[in-house]
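Just one protein chain is left out here, and the rest sit where they should.
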Amino acid sequence: MDKPYFRELFHPQLVNPVFIEGLPGFGNVGKIAARLLVKSTQAKLFTELYSPFLPDYVIVNKEGICRPPRYEFYVSSTEKTVFIILTGDAQPSVDDITAHYEQCGEILDFIAKHECRFIVTLGGLPLPQPAGEVYVAATSQELAADFEKKGALIYGKGRIMGATGLLLGLAKKRGLEGITLLGATKGVRSDHEAGLSVFNFLTKAFGIKVE
Amino acid sequence: MDKPYFRELFHPQLVNPVFIEGLPGFGNVGKIAARLLVKSTQAKLFTELYSPFLPDYVIVNKEGICRPPRYEFYVSSTEKTVFIILTGDAQPSVDDITAHYEQCGEILDFIAKHECRFIVTLGGLPLPQPAGEVYVAATSQELAADFEKKGALIYGKGRIMGATGLLLGLAKKRGLEGITLLGATKGVRSDHEAGLSVFNFLTKAFGIKVE
Amino acid sequence: MDKPYFRELFHPQLVNPVFIEGLPGFGNVGKIAARLLVKSTQAKLFTELYSPFLPDYVIVNKEGICRPPRYEFYVSSTEKTVFIILTGDAQPSVDDITAHYEQCGEILDFIAKHECRFIVTLGGLPLPQPAGEVYVAATSQELAADFEKKGALIYGKGRIMGATGLLLGLAKKRGLEGITLLGATKGVRSDHEAGLSVFNFLTKAFGIKVE
Partner (left out) sequence: MDKPYFRELFHPQLVNPVFIEGLPGFGNVGKIAARLLVKSTQAKLFTELYSPFLPDYVIVNKEGICRPPRYEFYVSSTEKTVFIILTGDAQPSVDDITAHYEQCGEILDFIAKHECRFIVTLGGLPLPQPAGEVYVAATSQELAADFEKKGALIYGKGRIMGATGLLLGLAKKRGLEGITLLGATKGVRSDHEAGLSVFNFLTKAFGIKVE
């Protein structure tokens, strides 16, 4: 295996889906928020992504069954919006920059096939004194302002590392629109609270009813 | 040389062979067990694998003759089972994740040509107080349970690094079945005892008569 | 994205353009000098280069708008000379040598399409006691001597790292001519003074009128 490989479990017909990404990263904020969204919207796993850019180990569950690390694409239909939600076990190695670009390119190709035009990436923003804030950066000033009105703070003058940043940047190059939502976190341990803040912001902003 | 290269010495016709892998790793447990199997079953070297993912030195023997590092594929017929046994001098660098995926992919392509549908990977499991235990993880719960009955402990909730894990994980993705057997070891030095434990378990489980 | 990608904003028709490169590096001298040249000659951005060899983050401006790191090609016509000016956000990782070669090769292909036959790379030269000196190295002894007469010191017996050196070296292999101008700098922080020295030398040497 020398290229990312998509294993499709079923092929949903989607109209105008919004793509949500939440992978491991600072405080695991993005992954936690994405998992909460998967659960609360009863999203269904429809595609797995295996990749030579993911770590070279297998993950063994408590029954002793093993599988390679992977990305998972879920689909869920809420009242207002259809979502494709991406989460996963790991990101490419920080040392392999080209891998990040290739992996992100493959993901954008994938969501393009599903006619997706809007993306939301989720992550953590390391701060010394996090207090539940959610920050936003966007592909355009209008979008940033729009989500500022919904209660996010503008994340200005900085960098966003890994898939959370790169997916948005490369999506913009392809003419897509989107935002990144960053939950303030100390960033070292898994930060469930920050993940919940991002999730709550997301559900409110997209009008998702959570049971 | 920019791709793995198989040098076939002879081409055996095999029916339902079981693939056994034992490469250098924690305590060299896998390699030691595989070497014991090669010896005890009088296995014959039929293919060598050279690869740009293996170290960039040559190995010199005591007569001063040099050769590049390689993997070796042996074939042996026991009463009940035909085995393809893989062992070798080294693994790809831990830094080169993609190399691990490519190398494992090439090996799985190779055993597919020999109609192999079942694989057993051998390795070491680093434990502070190893006591001769053999752990099992598998591609399915039935298989794990099956080898638990034969005396192995379930290896649950963890990761298996390198070829030992990845071969099994990628084999599963291709629809093959298999297990990994991990001998408990302190893991630093070559651990002949742990290798022997794995070998003994293997011979018993597969009904191999050892002279 | 697994290859550098040029996004052309408009296609200028250029006669005998001189290529000027100034990317981040020691004291950011090259980038500062190139930016000064862009400003003072009212150069226009005509092509952007995105690349999997550039860092895997996005840059967010103070309005919260993000974009991937990139190289920028500007064009400006001065009384005597037409310039293509390259500057950018970052260079490939120092660990990825092949990336440097590929990126430089792509840039040389690009300027060849614009009929460019002469290149000037700008950078910093780390010295313990910098005093505003500008050093020159060149593709030929005549050129080095020529710019020595214009006031530069010969940079002899050394190495020039990264794009500043490699672009010139590879350009020479393709039959182009050129020079590198290195501003003496302590090299740690952004050294505006050293950048200005290089810029001043450049404008004088190429007879650029600065308002």
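To keep things simple, chains are lettered A, B and C as they appear, and every chain counts its residues starting from 1.
In the analysis below, a residue touches a chain if its C-beta (ideal position, glycine included) is under 8 Å from a C-beta of that chain, and two chains touch if they have at least 3 such contacts.
From a predicted model like this one, the values you see are computed outputs, not experimental measurements.
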item	value
Touched by the hidden chain, restricted to displayed chains	B, C
Touching residue (missing chain; options B:V15, B:I65 or B:V188)	B:I65
Options C:L45, C:A90, C:L127 or C:A144, residue touching the unrepresented chain	C:A144
Absent-chain contact - pick from C:R35, C:R70, C:H100 or C:H114	C:H100
Where the unshown chain meets subunit C, residue by residue	95, 97-98, 100-102, 104-105, 136-141, 144, 148, 154-162, 165-166, 168-170, 172-173, 180
For subunit B, the residues touching the chain missing from this view	1-2, 7, 50, 52-68, 93, 95-96, 99
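Here is the rule we use: only the chains that are shown with their structure count from here on.
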item	value
Distance-to-centre winner among chains (Cα means, whole assembly as reference)	A
Euclidean distance of C-alpha centroids - subunit B vs subunit C, Å	52
Junction residues of subunit B, two or more chains touched	none
